[in-house]
Each structure stands twice: as structure tokens, then as C-alpha cells.
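All protein chains but one are shown at their positions in the complex.
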Amino acid sequence: MKNTFGSSIAVTIFGESHGEEIGVVIDGLSPGIPVDREFINSQLALRRPAGKISTARQEQDEYRIVSGVFEGRTTGTPLCICIPNTQTRSKDYAATRALARPGHADFTANTKYHGFEDYRGGGHFSGRITAGLVAGGAIALTALREKGIVLGTHIARCGGVNDRIFGDLAADVAALQNMPFAVLDESAGVTMRECIEKAAADGDSVGGVLETAVLGMPEGVGEPWFDTLESLLAHALFSIPGIKGVQFGAGFGGADLRGSAYNDPFRMKDGKVITTTNHNGGINGGISNGMPIQFRCAVKPTPSIYKAQKTVDIHRKENADLQIEGRHDPAIIHRARVVVDSVTALVLCDALATHFGTDYFTSPLRTSCFAD
Amino acid sequence: MKNTFGSSIAVTIFGESHGEEIGVVIDGLSPGIPVDREFINSQLALRRPAGKISTARQEQDEYRIVSGVFEGRTTGTPLCICIPNTQTRSKDYAATRALARPGHADFTANTKYHGFEDYRGGGHFSGRITAGLVAGGAIALTALREKGIVLGTHIARCGGVNDRIFGDLAADVAALQNMPFAVLDESAGVTMRECIEKAAADGDSVGGVLETAVLGMPEGVGEPWFDTLESLLAHALFSIPGIKGVQFGAGFGGADLRGSAYNDPFRMKDGKVITTTNHNGGINGGISNGMPIQFRCAVKPTPSIYKAQKTVDIHRKENADLQIEGRHDPAIIHRARVVVDSVTALVLCDALATHFGTDYFTSPLRTSCFAD
Amino acid sequence: MKNTFGSSIAVTIFGESHGEEIGVVIDGLSPGIPVDREFINSQLALRRPAGKISTARQEQDEYRIVSGVFEGRTTGTPLCICIPNTQTRSKDYAATRALARPGHADFTANTKYHGFEDYRGGGHFSGRITAGLVAGGAIALTALREKGIVLGTHIARCGGVNDRIFGDLAADVAALQNMPFAVLDESAGVTMRECIEKAAADGDSVGGVLETAVLGMPEGVGEPWFDTLESLLAHALFSIPGIKGVQFGAGFGGADLRGSAYNDPFRMKDGKVITTTNHNGGINGGISNGMPIQFRCAVKPTPSIYKAQKTVDIHRKENADLQIEGRHDPAIIHRARVVVDSVTALVLCDALATHFGTDYFTSPLRTSCFAD
Partner (left out) sequence: MKNTFGSSIAVTIFGESHGEEIGVVIDGLSPGIPVDREFINSQLALRRPAGKISTARQEQDEYRIVSGVFEGRTTGTPLCICIPNTQTRSKDYAATRALARPGHADFTANTKYHGFEDYRGGGHFSGRITAGLVAGGAIALTALREKGIVLGTHIARCGGVNDRIFGDLAADVAALQNMPFAVLDESAGVTMRECIEKAAADGDSVGGVLETAVLGMPEGVGEPWFDTLESLLAHALFSIPGIKGVQFGAGFGGADLRGSAYNDPFRMKDGKVITTTNHNGGINGGISNGMPIQFRCAVKPTPSIYKAQKTVDIHRKENADLQIEGRHDPAIIHRARVVVDSVTALVLCDALATHFGTDYFTSPLRTSCFAD
């Protein structure tokens, strides 16, 4: 399934950077989930470019929900959201069409689609497409919140600067909601932004690391061997452009620990089984254990830079020099974090619906059309 | 799909650590792939415990191919391999059944399967099940080799010791084939083994990092957005017990680079497009670019340790102390590497067959039953 | 996968009868397939209501292709078609909302979606949604035609009247293209239309049988056991509202024959293997055998009739009488046949791409963006 992901709840994306519309179809959502248009707007705003640390392209993301919502709630049938592209400047791309941008999908897409791909602005490979995931993810986040599951992502590292690590998770996750540049330590955020601005001034770009925590996830969710929570989350996260690494819990650092230090001891607390550490990131054997699910994503530096680069002319099959024009982000990590939240929410909804059935998220407020 | 993975070529696994047999069904293999039983044996031998750095359980893995092979070649219909369990000592587990082993799936499996799971030796969650993946993966590796694709994995880090990084990839990958403790630098390997033996002597365990390189992968393979090569590989790799991190190319380290340093410049070489660095690990936009595919997996320390641990009695719902008996590995990283090779091979075969069709691997030696 | 069908080429549908837009996403189409907007229009016209044998609702189906087409050809990335609903008269439905229409999905949808479903005009269960399948199917039909595969469907039976059976298949299939009321025998068509008009005059409706033939299908396509051509076609055909039976070749009638009469003898003809009869409908063992693929679909009479009916009030949980208002079709069989053609084309494209690879339909006219 190329552009569809999920089994009980399946997400299908479509669109190109300079096409007429981009969008998403979410199928399998329980009927009765409230659709909060303000929240969708605020999530889309978090993804939108922000001042001098972002591209100058400003899309208003005036989305339309064209199906799947009736009287303010999900119907249970496919929910399609369309978002028009309005701020395209395709001429920026025509001159350099044959010059594959290093780090981008230009060369591989040309190989795979034999030159029929829409090359403008990266076409279907543009980060623009993530707007659909964010709009749809907002509904998934609402569905999770109604079941007591909340999540948040911060920029754990950017430009070589570390944010502080998660502390009081409930407070930290709450604080991250709706924060335009999501850091736990404001001063770290200031330094990170300076790094981005400096890179921008140099015609260059930076990457970073995002860290996510999910609270309230019920235990027993995940479908080993192949649909473990780690497998499902990693599958979807690696679909986000620029993500080149995913680790759960202690991740790569944990590989240096001995088992006696790494193993998370079980204890009873308030009648519930907990672990006193969380090196496994809330997942044992691919199944949620009731502890917070925690993972990190490595985001590579944005490939579109203004510095001169060496490349090839894929038409003439010869070496060439490339000077990129157009509007580009010196960093996407602050915009990517809402995409990570959205994708995470969609994956968790799917895993929950697989285990608990398609009615899992159905609003308890109404159980028949005449009950209200 | 819980225990089935892949679309064009699908792998289904079954079995428990102390059940009658474990096994694998591989469906969708091109007809005509030679099935080399010696090679399957040698791959299974790489996965088997090795002396004092491994468990004392010694399975001979006397597998039977019960379907899908005729006159020494794949038929194109489902290939099922069964491997009997013969060396089970289930009594080791009965006494501590209620005591969830930290870091294991005991607690989450009990939650998910409501106590009906086969708990002996970890049941379906045992690393034992990977023997089926290795047997099936051997056929996938043969299929790839016939198309000029080879791959190898080394222990890049273990017990805090680094192996040297990949140099001449073709030579290094060739050297890794059939090496029991797969390192590029023999002296690093000696130190790693000492670390493992020391941990074993302490009743403890170690983890590590595996690094894989794939050579000869054709460009244009991978199905964005959701079935990118990174997504497919990570999905399957995170299904291997103990893997808690996956990164491609420069991965987490690359997140500290600027775009001008990270971007891989394209150049022409011998009429072919190459990149002069490979920070993207051979994948742009989720599609292979013709360069070596490179990735790393973080393997957590083996959770079964002989040191006393704190846990809960999931029956009595109370705190408890755990002293594990039985036979366990102080490290699995040297055994896991052939599992990583096998899973990688199966995923790449699937991606290639999706793109090029189900006949992609069909032996060119014979195109009809009467041609030979 | 609820509203997505197919593996190599996947179709996702969305929309409700009285929602803002309905549509379809087709993913996995080879790049380079010409997109003929006139042909899409003419196919949509065949599905549109036609005079007094159809509903009075007249949608213009002014579709927009919002993604996946560039410079007149498919890009290889998801192709989304949106079709606005403009002629909705939702008030027709409000008064009788609680009265489940017999033969419709009103009751089952209410049960499944707990009253959150969009009930207006049948919501997501409306035949209106098939417009998306027809628009997408037109592109699939074009793709098939470029590979020499053509297909056609006629009304084999309606109102108790039989059309003549297929004779010269190539001529018959050609004649059926673009025929508004698709019959091989014009006089049978006249009688059928009279039957429909008479039923309409009585406030009643009729059903019928559609018969399809596919010519030029290559041999060797279909993926037994479970993805046989029969399984894939039947799966998709039974998704079309109103279809209650599907049979291949001699079908139910063939069950009365003896094997010696039923078996299709093989013969050589012009260096090619053919069969001298086609009781198996071009499929042996679930795989195409190179003969025409032939099948029949039973279409039940349209459930929306103006006669008084007995039903229940699903709100009050009591018996009730129902007098339907609104605009309805006394027959849908003449409109359904283009839906059958479309769905058939989409399924065959999927099966072909699975076997021959994702590039199977790629236009031979251009193999890189600079070749033209």
C-alpha cells in the first residue's frame, strides 16, 4: 500500500506541492468523534512557516472537510480533507528541472516515475503533503484525548543544542501543546533559533532530534510480531520526509548499558503494575505496558540550501553545478514536530481500534441517532 | 497483519519456544530460485548459540521444507519451513510463571492474551522464532545474490567497544559472510567477547549496535509515502526482539550536521549517477538511489540476567523478587546479526517484486518445464 | 481495508450522497498513462440518469482531478478526483429519517454507526459514490486499452427479457462502448425500457442481469489461492450497491453439466493455446488462461419504490408504514453497467501490476522527462 497506511484506521494521502489540492482520507474512525475545526486550525498553524526561520511561502491551509463529518461529528465513513494550494510559484523550478537537488527525491523520483512525475517544488515528495496528515491527525488527537491519552513532542536537540530532558511528563506534555517552537527550556529554544537564523544567513540549514511522549496509553496494545507498536510507529514516522532515525526508550544509548541497569523493574503502584524506570519506552515485546511511550526521531538538515552544490544534469547525464532558487526552510524541525504528533496519533488510534474494535472511540454521549 | 509481513512477498511466522515446532511460510517468491540447503544450514548455524557467550540450549535446527520447493527450486507457491523444538526444559519456567521478567514480554503478553499465552521460555515472544526468519531469509539472500545484490552486517559496537567502520564495502561485506562473531577488526572482536564473558560471569548481559550494508540495490525501488524503503525495513527490523533503534545513513549523528555538509552531492561515474558521500544511506525520498543502503540497529542488553531483580507477581498483584533460572544468553548481538541480514533480505525481495513484478527473481536458466 | 481496495493499484472512495463532494483516490497507477478528460466525461455521462427510466436528480459531475496528473498524464503518485454534489434536496429525507427503507442500508448503517451516519439520501451508501469509481475506472480502461485489453458489459436480462447472448465478441464489445442503454439486440432493449417505464408508472422498480466480457487479457494473471481473478473481481463487484450474485463462465447453469460437456478442450491456434469452449470464463485455477474473461452480475431491483411499504421506526422501535418521497430510479441496471466496467478495469489493472510490476502500463512513448 503505497500511500495508504493502517488497517483498522487507514490513512490515504494525495497531492503535490504545486498541484491543485493536497489532502487526506481517513477511513475507519469510530462514529461520533467530535470534529473541532478550531483545533484543526491551530494544529495547521503549528505546521505553517514561522518568520525568518522558515520558508517565505505562506499557505493559509483553508481546508474543506468534504466527507465523513455530519452535524459536527465523524460518521464512521471515510473522512476526506482537501487543502488547496494557493501560493505556488512554479517558475522557480522550471529552470533547474534537470538538476537533481542533493538530498532530495528529484533523482530517485525521476528514476522511478520515468520523468512523468510532477517535479515542481518536489511534487508529491514535498513536505507540503504533511498538512493533510496534520489536519487528519488533529481528529485522531481529539479521539485519543477523549480516551485519556495525550501526547507531545519537543525539539530535544537542534544545531548542537540540547533542550532539557522530560521531567514531570504530564506538565511537560501539557506545556508543549500549541507552542510554536516546542522546547521545554525556553533559553535552549532561544539558542536553537539563533543557530537556525545563523544557518539561514549562511544560505545553509540545520537538523535536529525530536522527542515524543505519550501518556495514558492502555496496556496490551500492539500486534506482534510484525505489527508491534515500535514497528507501526517507525513505519509511519519514517514516512515523514527528513526523518532518518527512530529509537524507543533508551535507544542507541541503551545499547551501552548492561541488562541489570537497562531492565525496567516492575512494581505495584495504586493497584497497577508500573516500572520504576522506562528504558523500554513503554513497550515490552512490541506491546504497550502502560508506561509512557517515549521515542526520538532524528531529522536531517533540510536539503534545500542556497549554497552552490555539485550535482548532475539528469537529462544530459553530465556533472553540473546547482544554485537553488525558490523559497526554502533553513530548518523544518519546529514544523515537523506537529507532524510527528499527528502521525503518532493516527498510528495509535489504528492500534487501539485493531485491539478494541472499531467502536472504541465512539462518543459515549450518544448511542443512537435519536438519543440526544 | 499480526504475524505476516510483506505484500508481493509475504512472510508468516508461527511457533513458541517450547512448542512442537516453529516455522515460517514465505509466499510470493518467484518460481525457479535455487534452494541451497547447505547455505540454509550455515545461516542457521550463525544464529545458533556459540560457547560461553551464549545460552546452553543447543537446538540442531533440523528443518524440513514441507512445501514450495520442487526439484531443488522454488515453485512460486508458499514455501513452508518447519523446525522442531527438541531441547526444551519447560520446568525451568513453571516455578516463576507469575513473576514477570523485567524487560521481557511476560507482563504485556499476559495482559494481551489474558493468561492463555504459552509462557514457557517466552512462548511466541522467544528469539527462538527468529530461526524461521533465518531459514527463510537464506532463500531470500540467494535470490538477491542471483540479481547481484549482496549484504552484510557487523557488530559495530558492543560493551562500549567500537568495531572499525566500513571501508572497502565489497571486501568488508564479503568478509562478513559466514563469520561466527561478525566484526571487521578482529582485535575489537576479541575485546567485545571479553566484555560479554565478563558480563556473563557477573550474571549480567550486554547489548550493542549492528551495522548493515547492502550493495547492488537497483535505483528506483521503494513506494512512498508509506512504503518507503526506510519504512519497510524499520517495520520489519523493529519486529526483531531487542531492537530499540534504527537509523539510516548518518542517522542521529547526522542531525548535528548542516545541510551543506550532510547533502550527498551527485556525480556521474562510468555513465551512472552516484553520490560522493552517503549520509542518506542510499535512500532519497524513500526510494533507493543506487548507492549502498546502510543502516544501524540498536540492540538492547538481553533482559534475561541471573542477578536478582525486582518485579511483581502478576497473579497476586504484589511486589516480588525474581531470581531467574534456565539457560540464557549474556548477549544476543552476535546471533542477531544473521537475523538482521535475513529480515533485510526478505524486505528487499518484497520491495523489488512489488516494483518489478512477481517474476523478478525467476531463474533465467529455465523458462519452461521442458527447457532444460 | 474498508474503503480501499487493491494492492498494487489501490482505490479509495469517499463521500456521501448529500455531502459536499464525493471522490476517489487511485494509487499505484503506472506513470505516463494518458488522461483523457473527454473519455472520463463520456463514461460519467453513461452513469448519469437518463430520462424517465431514471431519477430526476441531475448531477453534472463536474469533476476536478486535484492530484496525480501532470501535463496530461498520470504521474505515478496518487490520483485524486473530486466530484461536487450540487443537486441535493436533503429535506426529502428529514421527515422519514427514522423509517428504515426496506432493502436499503438505513437500518444496518444506523446499527453500525450508532446514529452518527449521514442518513440523507443514503449517505455513504448511496449509488452516487459510484461516480468516483466511474471517473477513476475511465483511466483504468485507457490503461488497459493501451495494452490491448478491452471490455464491455451489456444488459443480459431485465424485466424478464433476455438480450441476445454474446456472438462475435470483438464486434459486440466495440458496439457496447458509449451505448446509453447497453444491449446487443436493439429490440430487446426496447422491450426492457418498456418494462422499466411500466414499473415506474406503478411506483415500482426492476432488476436484471449484466454480462461482461474482457478481451485481450494476457494469460498467467491472478494470485491463487486467495487472490484468484475470480476472488478479486467478485470482491470488488459485490461492493457495488445492488449486486447480489456473481458468476464466471457457465456459472450456476454449468453446475448441471457433466465434466465431459463442461471442460474446455485446449487446442493450438496460430501458435497460441486456446480453448474451443469457454465454460470457465477465461479463468483456470484462478489464473487467466488467455481466453475472454466472462462473468455475469445479478442486480436486485432498486429498493427505493413509491409504493407504500411496511417498516419499523428505528427511533421508537415500533412498526410503521413508509411512503417514500424524493427522486429515485425505477431501474439502475443501465447505469450500473458502466460501474461494472469501471470496477472490472480497476481490478484487472491491479492484478496485472501485481504480476508484471508497477511499470506495466507506463507509456512507451516517453521513458524520461526529456525524451519528448
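Each chain carries a letter (A, B and C) given by its place in the written order, and its residues are counted from 1.
Convention: a residue touches a chain if its C-beta (ideal position, glycine included) is under 8 Å from a C-beta of that chain, and two chains touch if they have at least 3 such contacts.
Here the structure is a predicted model, which means the values were calculated and not measured.
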Report task. Please pick, from C:Arg73, C:His124 or C:Arg193, the residue that touches the omitted chain in the full complex. Result -> C:His124
Query - Residue, one of B:Glu117, B:Asp163, B:Glu211 or B:Asp264, that touches the chain absent here - result: B:Glu117
Report summary line: Given B:Ala98, B:Ala175 or B:Met268, the correct residue touching the omitted chain is B:Ala98
Query - For chain B, the residues touching the chain missing from this view - result: 1-4, 7, 10, 12-16, 19-23, 25, 27-28, 31-32, 64-68, 70, 73-80, 82, 97-98, 110, 112-119, 123-124, 314-315, 359, 362-363, 366-371
Query raised in the report: Going by the touch rule given at the top, which residues of chain C touch the chain that is not shown?
Result: 1-5, 7, 13, 100, 102-105, 107-109, 111-112, 124-125, 129, 157, 159-160, 199, 202, 204-209, 219-228, 230-232, 234-236, 238-239, 241, 243-252, 254-268, 271, 273, 275-276, 279-281, 283-289, 296, 298-305, 307, 309-312, 314, 317-319, 355
Query raised in the report: For chain A, which residues lie in contact with the unshown chain of the complex?
Result: 7-8, 223, 354-360
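Note that only the chains that are shown with their structure count from here on.
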Report task. Taking CA centroids for every chain, report which one is farthest away from chain C. Result -> B
**Report entry** Whole-Å gap separating chain A and chain C, where each centre is the average of the chain's CA atoms
**Finding:** 37
Query raised in the report: Using mean CA coordinates as chain centres, what's the chain B-chain C distance in Å?
Result: 44
Requested in this report: Scan chain B for residues touching two or more other chains and write them down.
Outcome: 7, 223, 355
